[in-house]
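Below is one structure. I have some questions about it.
The complex is shown incomplete by one protein chain, all other protein chains being positioned as in the whole.
In order of appearance the chains are A and B, and numbering begins at 1 in each one.
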Amino acid sequence: MDTQIPKLKETDFSNKKIKSILSISDFTREDIEKILAKAKELEGMKREDKLKILNGKIVASLFFEPSTRTRLSFEAAAQNLGARIVGFSDPSVTSTAKGEILSDTIRIIEKYADYIVMRHYIEGAARRADELTKKPVINAGDGANQHPTQTLLDLYTIQKEYGKIDGIKIMMAGDLKQGRTVHSLLGALTLFDNTEVILVSPKGLEMPQSAIEDANGKVKISTANTIEEGAKSVDLLYLTRIQKERFSDEKDYLKIKDSYRITRELVDKTNPKLKIMHPLPRVNEIDYELDDTSNAIYFKQAANGIPIREAILSMLEART
Amino acid sequence: MDTQIPKLKETDFSNKKIKSILSISDFTREDIEKILAKAKELEGMKREDKLKILNGKIVASLFFEPSTRTRLSFEAAAQNLGARIVGFSDPSVTSTAKGEILSDTIRIIEKYADYIVMRHYIEGAARRADELTKKPVINAGDGANQHPTQTLLDLYTIQKEYGKIDGIKIMMAGDLKQGRTVHSLLGALTLFDNTEVILVSPKGLEMPQSAIEDANGKVKISTANTIEEGAKSVDLLYLTRIQKERFSDEKDYLKIKDSYRITRELVDKTNPKLKIMHPLPRVNEIDYELDDTSNAIYFKQAANGIPIREAILSMLEART
Partner (left out) sequence: MDTQIPKLKETDFSNKKIKSILSISDFTREDIEKILAKAKELEGMKREDKLKILNGKIVASLFFEPSTRTRLSFEAAAQNLGARIVGFSDPSVTSTAKGEILSDTIRIIEKYADYIVMRHYIEGAARRADELTKKPVINAGDGANQHPTQTLLDLYTIQKEYGKIDGIKIMMAGDLKQGRTVHSLLGALTLFDNTEVILVSPKGLEMPQSAIEDANGKVKISTANTIEEGAKSVDLLYLTRIQKERFSDEKDYLKIKDSYRITRELVDKTNPKLKIMHPLPRVNEIDYELDDTSNAIYFKQAANGIPIREAILSMLEART
């Protein structure tokens, strides 16, 4: 059998069994704080020192589903640490097209690489991959399920803006049903103290009841009817994209679309200190006029993907 | 507002405001000469010394439109200088496919990379990108508009072959209407002394009148009816591809096709010292028999893409 875990040196993670980054729910608060601290440390480190951390290591970047932001930021982060990349951005150029099953792909690619970063359209694909290999697997999104480095960079963004995550008041708005980023962020907030979340979503796209139940008691959860209503009492708006395809009748989409759009006027009127996050890509949810204001932190948020992914890779490296 | 230019150290460009390489028309003669001199210097430099110039820097290689030659030579040049690459060769694997607008893509990718090399099918895309980011943008072709590094490598090729660009006599032949390389080269020749250009093109595919007017007075421009006629009095033939698709009636294409083809026989008969350039890919405009003659300099021309792109990157680096 091929399943024993490699012997570990001392690790930066509190949970010594963490070999891979699969789900934000695998982490304790202490783990997350260590990752955020490592990200901060890396932001202050000289380029030439960072290049030594993974020098000469190979990172497999396996995108069974297209993604620019996530793929490029992982590949930049890995190369900032001195690693080299092999991989694909499109499964049509792979053996998957010849009918190869995921487990065979993983068992072969683990021979070529020191780390496996993977995005897959099937929920649970990254965890399955992790079971098949001794190499660290980093989940870069598995279907509608998990995208842990997104949540880590969201938390890092909050911490950088407010100095802490405890006590943060967030309105989550838009499609709260399919959006894995908001499910995951809500889960992560349960690890922090006195957090509050206000949910605003169109009928039919509400936050799943199970996610609310898991967080209830640890996060103070309420709902609002409109962004305008909720904006007054939060620090942060976390907006997500509403996809037209989710509506069987386009008229329903057109009816609600503009209520889930944030404008400079709305911000000025309701809460001029409101900060706005968004996992991007946006379509028209955020007025471009907001881009150059201090309210807009979604580009900073995207930028935080680099130190977070560097932190993850360097902490896993420390364990090998 | 996010638009101030970063503080510059002393630069090799005469025009200190050059942050990006967008259009050949942004350059003075002095700028171009410095770039060509830098290219020559890099050709003589040891591999290990070149690797230090961009060591550990990240170059984003964003090809919203496919290209082998240009993409691979930029990626080779950047890596020859020690940089690492992130990017895509095909927009179908990007968020653009999800409807993301160019400005969002650029504002995100500038967080991941030190340089942005981009080819885009929309004219003006590179200049728009440059306005959105403090990072240097290198235009690797924007629609039918500009492709400045192609013009620089064309000029470098002429200089290497003839020792100088002043006084060069070039026949430009083929599709002079759509070919951005010939428009750009004609524009660049206005910066040099005593240059002459003979234009030969099928009816309907003539050099645009505006390009001729811009150059007139600085470049001596005339026309010839056939390549044969013009070949006697020039140093150089710059041939471009005539695309069948430009003709509404295929018969018109077939009628003129062979008049825009250069053969060994034609060269021997008219001007045995004639040198031939072509931006490539060719289809059948140049007889393969010419490939191994000293007349053929189109492969050397392609090779010159490497030192020119290295020069551009290293000169922009010197400014940061």
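The rule is simple: a residue touches a chain if its C-beta (ideal position, glycine included) is under 8 Å from a C-beta of that chain, and two chains touch if they have at least 3 such contacts.
On a predicted model such as this, the values are computed, not experimentally measured, just so you know.
When you scan B:69, B:164 or B:269 for touch with the missing chain, the hit is B:69.
Although one chain is not displayed, chain B still touches it through residues 47-48, 50-51, 63, 66-69, 72-73, 75-76, 79-80, 82, 89-90, 280-283, 288, 291-292, 299, 302-303, 305-306. Chain A meets the missing chain through residues 1-2, 55-56, 58, 60, 84, 86-88, 90, 92-100, 103-105, 107-109, 111-113.
To be clear about the criterion, only the chains that are shown with their structure count from here on.
Per-chain CA centroids place chain A at a distance of 40 Å from chain B.
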